[in-house]
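Here the complex is missing a single protein chain, while all its other protein chains stay put.
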Amino acid sequence: MAKMTLIAAINDALKVAMRRDPNVLVLGEDVGVNGGVFRATDGLYQEFGEDRAIDTPLAEAGFVGAAMGMAVYGLKPVVEIQFDGFLAPAHEHLVNHIARIRNRSRGRFTCPMVLRIPSFGGIKALEHHSESIESWYANVQGLKLVVPSNPYDAKGLLLAAIEDPDPVLFLEPKRLYRAFRQEVPEEYYTVPLGKAAIAREGKDLTVLTYGPHVQTALEAAERAAADHGWQTEVVDLRSLEPLDLDTIIGSVKKTRRAVVLTEAPRTSGFHSELIALINDHALEYLEAPVARVTGFDVPMPYLLSEDLYIPGVERVVAAMTEVKSW
Amino acid sequence: MAKMTLIAAINDALKVAMRRDPNVLVLGEDVGVNGGVFRATDGLYQEFGEDRAIDTPLAEAGFVGAAMGMAVYGLKPVVEIQFDGFLAPAHEHLVNHIARIRNRSRGRFTCPMVLRIPSFGGIKALEHHSESIESWYANVQGLKLVVPSNPYDAKGLLLAAIEDPDPVLFLEPKRLYRAFRQEVPEEYYTVPLGKAAIAREGKDLTVLTYGPHVQTALEAAERAAADHGWQTEVVDLRSLEPLDLDTIIGSVKKTRRAVVLTEAPRTSGFHSELIALINDHALEYLEAPVARVTGFDVPMPYLLSEDLYIPGVERVVAAMTEVKSW
Amino acid sequence: MATIETGKLNMENLFAIRRVLNSDGTLAGPEPNLAPAQLKEVYRLMVYLRSFDQRSLNLQRQGRMGTFAPFSGQEACQVGSAYLLQKGKDWIFPTYRDHGAMQVLGVPSVNVLRYYMGDEKGSRVPEGVNSFPISIPIATQLVHAVGVAWAAKLKKDDVVTVGYVGDGGTSEGDFHEALNFAAVFNTPAIIFIQNNRYAISTPNSKQFKTRTIAQRALGYDIPGVRVDGQDILAVLAVMQEAIDRARSGGGPTLVEALTFRYGPHTTSDDPKRYRTEEELVEWQARDPIERLRRYLVAKGLWTDQEDEGLWSWAKDQVAAAVTEAESMPRPAVDEIFDYVYAEPTPELVRQKEYLKRQLGRQGSGEANTHG
Partner (left out) sequence: MATIETGKLNMENLFAIRRVLNSDGTLAGPEPNLAPAQLKEVYRLMVYLRSFDQRSLNLQRQGRMGTFAPFSGQEACQVGSAYLLQKGKDWIFPTYRDHGAMQVLGVPSVNVLRYYMGDEKGSRVPEGVNSFPISIPIATQLVHAVGVAWAAKLKKDDVVTVGYVGDGGTSEGDFHEALNFAAVFNTPAIIFIQNNRYAISTPNSKQFKTRTIAQRALGYDIPGVRVDGQDILAVLAVMQEAIDRARSGGGPTLVEALTFRYGPHTTSDDPKRYRTEEELVEWQARDPIERLRRYLVAKGLWTDQEDEGLWSWAKDQVAAAVTEAESMPRPAVDEIFDYVYAEPTPELVRQKEYLKRQLGRQGSGEANTHG
């Protein structure tokens, strides 16, 4: 075991995957010689050569669509989208082809590929570098949607995504890339897609969240415990599609009070679906309306105002207080 | 007053708008000489000439992005996207520029334009011609989202959208284009964006819906009245962004039972937001969980199976029964 | 000054139209090096496809099929672009109008019929037939064609791919991105443009400013060529060169075939709104089937009886396919759920159960009886 940052764990996962399967390759903008703008693919070009760590021309529709062709032909492309805001040019290939080729061809053609997408805010970057796109793609069928929250899961989930027979959007919490280290096995292991994790156990209320927000939720839980003695259960969804409904509903039925936490724009966000699922499966258990802590219905602000947008611990604690004091 | 179909009302709205404002023009694929594949722009080329009814090259990013430039410069482009599935190539311009130019420039540049998009299923068309995309764009800020359900509203809402200072996605229920006629004034009038309509009054339960599904809801309400004597209130949202929360919550508080009806894929759909809003503002009034009648989490099936996907009257009545018999 | 010099280039000469047969079937140049058997084979294929296309149009008019995109008039392109490919090895990436090429490569007519009747199983091409399903989003399939060619190259397979696109499709960004990737990675992908002069109602003159599309090749430093798309022998000659180039590591080729669709864009279209009867008649006079027939007859390879026989054989073949297609059962309810993922998610299982309960309640199930 070695202590790794989240970005190191991703880099390690890619190396492990490429060593065990010659069909795995990475492609995208600056992923080769430069090792990626976040260095996620650092060293791959040197170890695996230019045919497996491929610098492409600057055209997302081009390399995402071409990667689909590669996947159908039998390769296992792991595409890096440089930043969340730049998936947009490939939107058509994603929703009209990659998500559909299996269904369209009734299983004759499949598209096992992974799109790694540094996502969400928190690094004070320029516009289009801090987006929350999960709400759209959770509504697109045929894609899986995975969001790790720590180095161990990042490696295990990425390896599971590469193994998966279907296309996976792998949303990486960029603000956690170098935030902390964790013990991560050097060998191959997977964390199954579709299983949530109880990041913290509790009986008084539940926070449903994922990715970078898990850290915020844990801090808020600490504070709530210290200030109010509340035992908060934090559910780290890890994968939004497939979704671990049993764990979600189980926790809500246990605590009877829930907060959903994301930084996606509020209207029609994935958090809305979580509330709808609670409505469908556990409404009668609720002691209070589910509180949602989300981003606002505005474009992610430039860096001086970024912290106004991203839900911080205070906003989460306020929501906890709401559901507890209803 | 003349009796018009929905498509005739849209054609009429375009003519009225173009006659009163020389800056209004239509552009897109086959909207000129051919009058559009649904004939929505029929006669515009003849009356207003090739500079105001413009046949563009086959490139959605190109003409949607160019239309944004036109709008910023002071024209009022009304773009036709030939079918819902073909907005995808313009997704980047829509979410990264059209929706943001006002906010990005702090009001210096604005983008008053309308994208007319024949939407939803029901005409047994080929793949990509029957999509429900509202769930994605309701999560995109800076865009307005309007969905008429009848000829009178179609004309009034389209004229209001053309008048609006912000970009509007105008989702036309293509299966209603020629489904029925309605009295529609020949002159200029608008139906305000952001105001829902009570399509049918009732006290026993509420159906929240929009666009083509309003017809389904009304039929279901008839049947429920006949079979069970239930008085169903049908709320036609008309505009999803801005949304008429007061009417929605008012109706739910009155009936205490609600069904949300769309044909969008179920997971993370706009209907989920409606449920979340009820959770936020009226949970304690509910006698039963909100029932959602939606499309399935599958790509819209080819025509032989289309009816399996689109919620019919039976599915709506079944949901009504659920919320009534809870 | 550069900006002036470039204007001097005469692209129509630079990309002179390749032709082997004149409209009347006489030789425009040297004899093609195709065996009589091959000449008859491609003739047979064109006749079969014409019959298939016409019958399909009728089926749609009779309400026995959904919206249909006919290719009549473009048979030389459909057959010529796919005939020389190695079945089970090379790949094609068709549009809604290339179901002729699909059948040439080995996709059964029944698949095409079921597709247009509205059954996804039609898009499930048999194992061993390397045709992508019909792609409707314009020009997207070109990028897939380059991706598969690229993958094959990386795997050291000497596979060739053909991506189909229309004149209108060349305006999409994907056309550019596909050509650029093909050029940069020197992939064995052939971009085959059928320039039938219209994109639905939009004529070439509103689609691009240039007199040729082939000249776009100059912007990528790849070979480009224009060919008479009504002359199957010319299309075959051009494809042979492109396929040889691709297979031998020479990379991509951009082919512009000049052709015309006799019918509507699709069965929902009315061509009278945007093109003249004269134009149609003019093109029918260059009919690819009639042209080759005359050549074969002149060479003493073909007789009128044989021709009659072939047309009625084709009619019967198509009829048999139609019977088979119409005898197939409606898609089962499960089908719409079972292919979204390799393993249906728990949520999809719940949704399928719900729908089946519903249909049960509704007896025969209002939903899936019509259509």
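Going by the order they are written in, the chains are A, B and C; count residues from 1 in each one.
Throughout what follows, a contact is a pair of C-beta atoms (placed from the backbone, for glycine too) under 8 Å apart; a residue touches a chain by one contact, two chains touch by 3 or more.
These numbers were taken from a predicted model, which means no experiment stands behind them.
A.B. asks: In the complete complex, the chain left out here touches which of the visible ones?
C.D. replies: Across the whole assembly, the hidden chain touches A, B, C.
A.B. asks: Out of C:D119, C:D174 or C:D287, which is the one that touches the chain we can't see?
C.D. replies: C:D174
A.B. asks: At which residues does subunit C meet the chain that is not included here?
C.D. replies: The missing chain touches subunit C at positions 1-3, 5-7, 9, 11, 14-16, 18, 171-177, 180, 183-184, 186, 206-211, 214-226, 241, 253.
A.B. asks: State which residues belonging to subunit A touch the missing partner chain.
C.D. replies: Within subunit A, the residues touching the omitted chain are 29-30, 32-35, 37, 55-62, 85-86, 88-89, 124-128, 266-267, 296-299, 301-309, 312, 314-315, 318.
A.B. asks: Hey, which subunit B residues sit against the chain that's not shown?
C.D. replies: Listed in rising order, the touching residues are 25, 51, 56-57, 59, 61-63, 65-70, 72-75, 89, 92-93, 96-97, 101-110, 141-142, 144, 165-166, 194, 241-243, 245.
Keep this in mind: only the chains that are shown with their structure count from here on.
A.B. asks: Centre of all protein Cα atoms: which chain's centre is nearest to it?
C.D. replies: Going by the distance between chain centres and the overall C-alpha centre, it is B.
A.B. asks: Which chain has its C-alpha centre farthest away from the C-alpha centre of subunit B?
C.D. replies: Ranked by distance of C-alpha centres from subunit B, the top chain is C.
A.B. asks: Counting only Cα atoms for the centres, state how far subunit A is from subunit B in Å.
C.D. replies: 31
A.B. asks: Please compute the C-alpha centroid of subunit B, do the same for subunit C, then give the distance between them in whole Å.
C.D. replies: From the centre of subunit B to the centre of subunit C is 35 Å.
A.B. asks: How many angstrom lie between the CA centroids of subunit A and subunit C, rounded to a whole number?
C.D. replies: 40
A.B. asks: Please output the residue numbers of subunit B that touch at least 2 other chains, ranges allowed.
C.D. replies: Residues 85, 88-89, 127-128, 267, 297-299 of subunit B touch two or more partner chains.
A.B. asks: What positions in subunit C touch 2 or more of the other chains?
C.D. replies: 120, 137, 173-174, 335, 340, 345, 347 - these are the residues of subunit C that touch more than one other chain.
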